[in-house]
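Take this structure, written in structure tokens, and hold onto it; I'll ask about it next.
All protein chains of the complex are present and in place, except for one that has been dropped.
Here is subunit A:
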Amino acid sequence: MVTYNVHDLVFFSDVTDLTYAGSCPDWVATAVMRAPVGVIRRGQAPAGMLPIGIRGSNKSQRFGAYLPVTAVTDHLTSQEIRHFGRSNRQDKMLPIWQALDQINPYLDTHQYDWGLSGSAAYELVTGIPTVNQNSDLDFIAFNQEQLTPPKAQHLLDWLNSFGPHADVQIMRGQAGFSLEDYCYHHGQGVLVKSLQGPYLSADPWNE
């Protein structure tokens, strides 16, 4: 049985595969025609459906829909996407790609079970120009052993030393929290995004 994780990408055939509440903005059909792909969202979905997000050509264009599992034609985990080849990179000189090329060997050598999401993941997979000079590098950390705040800070400083802002989401089951939030606000309240909704936790590693 296939396991779908939040931030994985799923491919389907066309816009008629999608189910949604309310109305569908015009740009969705165009986006799906260009790349019939959605990112698995965190959220509840009807039985047999996956909650997915469709990305439009600009940052404010995001649309939440449901996709029947039976309509999935291909599935890429965020870990697979982190290892995706370079051929789809549109502007190969952008700092985000240079940063990724320096970070990836370290993660692999040390066997970090990390994935890639966000705009970089979308461009790597679709070849549609999505990242720019200001794009963040969004990592998704699975099976990450608990880090003390100084160790977390050290790791985050290193990840951020290549230019682009690096965002690491630590996964605990289908819930996740930001490593940066943990560094700054451990002991106070770290935002945990769970399937049931967001909440604050003093000890997000052990929820």
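Throughout what follows, a residue touches a chain if its C-beta (ideal position, glycine included) is under 8 Å from a C-beta of that chain, and two chains touch if they have at least 3 such contacts; residues count from 1.
What we mean here is this: contacts and distances are computed from a predicted model.
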Among "(2Fe-2S)-binding protein", "Ferredoxin", "Malonate decarboxylase acyl carrier protein" or "PTS sugar transporter subunit IIA", the UniProt name of the subunit that does not appear here: "Malonate decarboxylase acyl carrier protein"
Omitted-chain contact residue, chosen from A:S13, A:T30 or A:Q188: A:Q188
Missing-partner contacts on subunit A, residue numbers: 58-60, 62, 117-118, 136, 138, 165, 167, 169, 178, 180-181, 184-185, 188-189, 191, 193, 197-200
